[in-house]
Structures are given as C-alpha cells and as structure tokens.
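Every protein chain except one is present and positioned as in the full complex.
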Amino acid sequence: MPGMFIDVRVDAAAAKDTELAKKLAEVCPVDIFEAGDAGVSIVEKNLDECTLCDLCLEAAPGKVQVIKLYE
Amino acid sequence: MRFYEYESKALFRRHKMPLGQGELASSAEEAKAAAAAIDGPVVMKSQVLSGGRMKAGAVKFADTPDEAAGLFAPIMAAEVSGQTGRSVLVEEKSPVAQEYFLSVTWDGRAKQPVVLFSDMGGIDIEEVAETHPEHLSRTHFSSILPISPRIAKEAVSAVGVSGSDLNRLTPIVFELMKIFLEYDLTLAEINPLAKLEDGRFIVLDGHVDMEAEARGRHKALLAELGVQEEETRQARPPTEFEIQGRQVNEADHRGVAGNVVEFDGNLGLVIGAGGGSLTLFDAVRKHGGKPANYCEIGGNPSVNKACELTKLILAKPGVEKIAVMMNVVSNTRVDIVARGVVKGCIESGKDPKDVIAIFRIPGAWEEEGFKILEKHGVEYCDRSVSMYEAAGRAVAKMG
Partner (left out) sequence: MSILLTKDTNFIIQGITGREAVNLTRENLDYGSTIVGGVTPGRAGRDVYGVPVYDCVRDVVKNHGAVEGSIISVPPGFTKDAAFEALENGIKLIVIVTENIPRKDVAQMVELAELRGARIIGPNCLGIISPEEGKMGGVGGPAANTRQAYSKGPVGIMSRSGGMTTEIASTLTAAGLGQSTCVSIGGDAIVGTTYAELMPLFEADPETKAIAIYSEPGGRMEAELAEWIQKHDSRLPVVAFMAGRFMDEMRGMRFGHAGTIVEGKEDTAAEKIERLRSAGIDVAERIEEIPALIQKRMQERKPERGN
C-alpha cells in the first residue's frame, strides 16, 4: 500500500547503486529504504512515518525526491 | 498495584510476621474443609481490592464447618464498591484484647518513608488523626542511610506504649519497614494489628500496594503470588476497550498513544498530553459534552500509533465524532498526529471532515499539519483558540 501523505522516489540509475542503498537505509530514522543486492527498494508501509528530516536528500543529493502528497 | 489480602499475608509470611492459621477457599467445600482444619470459630473474608468489606456483608463469622460452607456463596456475592470477591479467606477467629494500626507509606512532602502507628486500630485512621492526634505517631526514616530498630521503637513508644508490648511490637514494625523498602511498596499497612488475650500480637488484616513502575524488579515475588502480568489492580478492572488501548500503545516504542479509560458518551477524545488531557476532559464536560473515553497522546508517537488509536475510538459503539486536541506541543509533532488521525478515519471508512469535530493542536510543525487538515477539509484551529473554546466547538457539533 503506497503512502497516503508521503511518497519517496529514487532516481532509476541511483536505485541500482548498492553502496548508496546502504547509505540510505542507514540514515533514514523510520526505515523507508531497504538495501538489497539489486539496490534500494522502498518500504511502502513506512512511507507515512517520514519525519521530513531530509537526511536522505543529504545522503543522495539530487537523486531522491520526497513528495508531500497533501500539497 | 494493590495486593489482595491473601497476597499481602503471603508476603508477610515470607518474612516471618505473626499470622493466624488460615486458608484460601474457592468453593463451599473448600471453605468447609478450611474451617474443619482450624477446628474452632472462623472469620471468612471476601478477597476484593477495596476496603469497607464488613459493612458490605463481605466478612462473616462461622462457628462450624457446615456454617462456613453455607456462608461461602453470600460472601462471594457481596458487592464491595462494585466488586465481588475472587475467593474467600477462612481464618481462625482470635480472641482480641486490643487493636493497633500500623502503616508504612511515602510522604511526598518530606520525600521520605513514614511509619504511622496508633494504639487505636481497627477504625478509620483519618478519624483518629482528627479526634485523637496523640494516639497517632508519624515517624520518618531515611531511604538511603541504614535503618535500625530504634526507629520502630520510637514510633511505637510515641503513642505511650511501654513494657513488654513495646518490645513485642518493635520487631513487627521494623520488619514492615524493611518489607516496604525491599519490594518498592507504596503502602504496607496492617490494620488491625491485634494483641491477643494471651499477650501475643498477630496480623489480622493487611493491605499492600506495590509501585506499578517497579513490577519488573519483583517478577519472582509476583510469580510466587500468582499475580498475572495483565492485571492492573486499579479501582476497577480494565475493560476490553482499555486492554485494546494498551495494545495499541505497546505496538511500537515511539511515543505514547493510549492510556485510554472508557466512558459511555458519544464524543471520542484523541487528546494529550498528561496535563492537557485532564484540562480538555474537564472542558468537554463543562460544555455539557459526553466523552466516550479519556486518553493520552504524547512523546511524539508514530503515525501508525495515532492511526490505530483513532480507529479504536471510532470503532467504539456510540461514538459519533472525535475531537483531536492538545496543549501547545513541543516534541509531539502536529503533522504526525494529523497524518495519524486522518488515516485512522479513512481506514475506518469515514470521511475525516465529517467525523473530526475539531483539531486543536498548536506547536511544533503546525504549518505542515494544517496543510494536511486543509486538504481533507477538517476544521482546525491554532493557539489563538483556547483549549476550552476548542472543546466547546466540538461539543456544539454533537447536536
């Protein structure tokens, strides 16, 4: 189930970067990113827990988008 | 967390406090057997978590085992402050010469434990304090320096007890002081503490309260006494709604969204925090509103927790709308709570704008929170609308 309030998109090329995946999984305080062999995947059930802390944006400048669905 | 009398006495027995012969009975047959074992007149006491048993008919006397068997059912059925017994304690009826009062509790002003001792036991101690203050001693003792029997001696001696009575009472008082500290009790009371006609002293009734926060430290004792983990032991047992509220709160460790207490009104309350909930509950009632529940949110709960709490309250029979209100928040975030309650409404199959009577949570991240509410058409207000006024707006929508 996608988020009701928040959506997170990772740039298609960057999503395959396993190093970046690890970094994203590490910085997110609410476990929205999951790192695997194929790169990063989004844990949909955690999307609405996003605290807008911007740590993922800092970890991957220009490659991650946090979208507020209520705007 | 209050102990039943039989549990209090089991604790005292571990510490070799003087107790009369007695047994717990769960049926008329067991009561009969217990009385037969005692072989003499017995007192039968309903095991409830409330005082005033004698007046309620929950304490009776029997001279024979057959009489004890016959009294079992009426004692179990006797209602004491809305509760009925879980079992009956059958004890030997002792010939009492004099009754004393002994209690150890915390004094929040002195911030120390205090021994209360009186040679006028068996009656309401607040009454003794008012009418015969010289018969009630208050003796504070340290919670970090070593304690010794002289404190107990001074407590007893202060009401004028001397001679062999003083020397027999001192070790009992001292033991209770030690029990009080060892088990993180908030109250250890023996009333009456009886002097028998042959000069011995025994514990006739005991009341022990253990601090809920310290339960984890005393698991072995609680297991031995048979206290179950889910027992709250408050003035009334938790309802199904309240148990579910606790499950919502325990689902994850982030913040608090729970502590629900059930009422029977039509306005569900999603309110916080500690002091704010008390203030808002009063305000709703002052406006003539009928709360369906009390609850607390705080400590920045997760969206999921706020959502589940909302769903629980909306599912409660009779709830027509909810009011979401808090004092100005500092660490709890307005947008996170807004997401949680809106989601809870939608997942309950309701439109947030119809079912949320008012949203009044000003403070941290309010701009984001208000955007969410705006999108869903929910009526909200900021700190310029007081808690009292917000409660009034919610009640006005209840028709």
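As written, the chains take the letters A and B, and residue 1 is the first residue of each chain.
Basically, contacts are C-beta pairs under 8 Å (C-beta built on N, C-alpha and C of every residue); 3 or more make two chains touch, one makes a residue touch a chain.
Only a predicted model underlies this, so the values are computations on that prediction, with no experimental measurement involved.
One chain is not depicted; across the entire complex it touches B. Touch with the chain omitted from the figure is made, among B:Glu197, B:Asp282, B:Asp351 or B:Glu374, by B:Asp282. The omitted chain makes contact with just one of the residues B:Pro74, B:Gly274 or B:Gly377: B:Gly274. Interface with the hidden chain, as seen from chain B, comprises residues 106, 108-109, 111-113, 126, 142-144, 181, 184, 186, 211-214, 217, 234-236, 259, 261, 272-279, 281-283, 285-286, 294, 296, 298, 326-331, 362-364, 383-384, 386-389.
Keep in mind that, in the parts below, only the chains that are shown with their structure count from here on.
Here chain A touches chain B in the complex through residues 4-5, 30, 48-49, 51-52, 68, 70-71, going by the rule given at the top.
The residues of chain B lying in touch with chain A in their complex are 302-304, 333, 335-336, 339, 342-343, 346, 368, 371-372, 375.
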